[in-house]
Every structure is written in C-alpha cells, then in structure tokens.
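Of the protein chains in this complex, all but one are displayed in their positions.
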Amino acid sequence: MIYSLLVLSSPASGHGARHAVQFARSALQRGHTIDRVFFLDDGTFAGSAAAVFPQDEASPLQCWVELSERHALELILCVSSALKRGLLDAGEAQRHERCGPTIHPAFVISGLGQLVDAMTHCDRLVTFGG
Amino acid sequence: MSVILHTLNASPASGAFDDCLRAITADDALLLLGDGVYAAMAHSRAWERLRACGAPLYVLRADASAAGVLPLLEEIEVVDMDGFVALTERYPRQLAWY
Partner (left out) sequence: MPAAEPPTRHLVVVRRAPYGASLARTAIETALAVAAFEQPVDILFMGDGVLQLLGQQDSQASGSRNMGRLLASLPLYDIEAVYVDGQAAAAYGVDLANSPVAATALTPAQVRELMDRCDKLLGF
C-alpha cells in the first residue's frame, strides 16, 4: 500500500516524532511504499541540521536521512511552519537575508499543496502528533 | 469505510482522551501510545472507561515499557511498531488524538 505520513510534533519533545520515524521504518520493512512524509507545525524541527542530540538519545535526523536515501522518501517541510522556526534552505536563507541554510539537504521546503497531493493519492494517511 | 483506528497519545486526564472516547465505536480499534499508555493501567478509572467502549484495545510495547506500565496491564494486546503498521493495514482510516 502507499502511505503518506503527517508529522506534527518536534523531536525535542513528546513522542510523535519518534513514532513517525519508527513507523516509517516498519512500514517499509513490511513492503509498503511511503511516498511522502510531510512535516508541519513543530514537526518541521525534524529537518534541523543544527540540532545536537545527546549520544544516548536516538537522532531522528539521521534516521530520516538514512530512510530517504535507501527508499527515496520525500521529506517535505511546510514552508510557513519552517520559516517561523528558523528552518531555511539556501534559497530561503538568501531571500530572507539570513546567514545560511539551517536544514539538512535531505529535506525539501514546500507548501501545503504537497500534503494535499499526498492525501489524495495515498491509500493510508497516518498522522503523528503529541 | 466506516471503521477507524484511533491512536491516543495523551494522558487520561486530557480532553483528547474524552473526545476520543466520544467518537469511538465498538467496530473501531484503539491504539494507546506515548502518554496514552497510562490509560491501560489495570484497575484505574480510565481503564474501566476504555473497556466500556467495546472496541479492541492495543498498547505500544516500547512506550508501555518506558512508562513502567507493562507490568500493570491486563487484557490488552501489546503490539510493537510492526503491529501498529498492521493495524493501519486493517483499518483504512486513522485518527490521531493527542
């Protein structure tokens, strides 16, 4: 089946961000396709290239990057959520005159239309919050 | 398309817990995860309310274990992440409460 995931919570707090990455890994192992992971609201913190996690805590960023490399997942950060939280790609950093990109290049900044498109094409939408 | 997999990631004192119980029917399923696992503590008031909804109940093993709730469970199916994915295969729609 084709899955789309919607991630609404930050890796720094709560459970939702961790559930999302673990769910993605299990779904792929079960032979499903994940066409797109859409990060919205505090979920966009997942794309921060600057976040430093303690060594005894799993780094969600590295998990997403590995999954996207191995399975060609699209990792999309909602543009309006991301900009407010200081999460910029090179283009946005230049446009808004900030010192440089702050997101990992495995993530793409785009609009909510990408979520709408994913929802209308997937067999399953799974939301992770809290 | 009427059945729903409800995922509850909020403690029993939350409005999310109450609203989830309001929407659920006996044909649905409920997966407790994150802070939702506390609702599965046997003999608690929350657990009595959950059981009354009639839907099959599941709890995520890793979160129940981290919370110290695993030894306090009675009559609830414990699933791992693979089991969560399997539930989404069976139930075409998911609704997240948190």
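Every chain is named by a letter (A and B) in the order it is written, and numbering of its residues begins at 1.
Here is the rule we use: a contact is a pair of C-beta atoms (placed from the backbone, for glycine too) under 8 Å apart; a residue touches a chain by one contact, two chains touch by 3 or more.
Everything numeric here is computed off the predicted structure, so don't read it as measured data.
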{"item": "Listed residues A:D35, A:E74 or A:D117, member touching the removed chain", "value": "A:D117"}
{"item": "Touching residue (missing chain; options A:L61, A:A82, A:A106 or A:L125)", "value": "A:L125"}
{"item": "On subunit B, residues whose C-beta touches the chain left out of the figure", "value": "1-2, 4, 15-16, 18-19, 22-23, 25, 93-98"}
{"item": "Contact set of subunit A toward the excluded chain (per top definition)", "value": "6, 8, 40-42, 80-81, 111-113, 115-117, 119-120, 125, 127, 129"}
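Going forward, only the chains that are shown with their structure count from here on.
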{"item": "Distance from the mean Cα position of subunit B to that of subunit A, given in whole angstrom", "value": "25"}
{"item": "Subunit B partner contacts - residues on subunit A that touch it in the complex", "value": "1, 3, 9, 14-16, 19, 22-23, 25-27, 29-30, 32, 123-130"}
{"item": "Subunit B to subunit A touching residues, read off their complex", "value": "7, 9-10, 16, 33-35, 60, 63, 81-82, 84-86, 88-89, 92, 94-96, 98"}
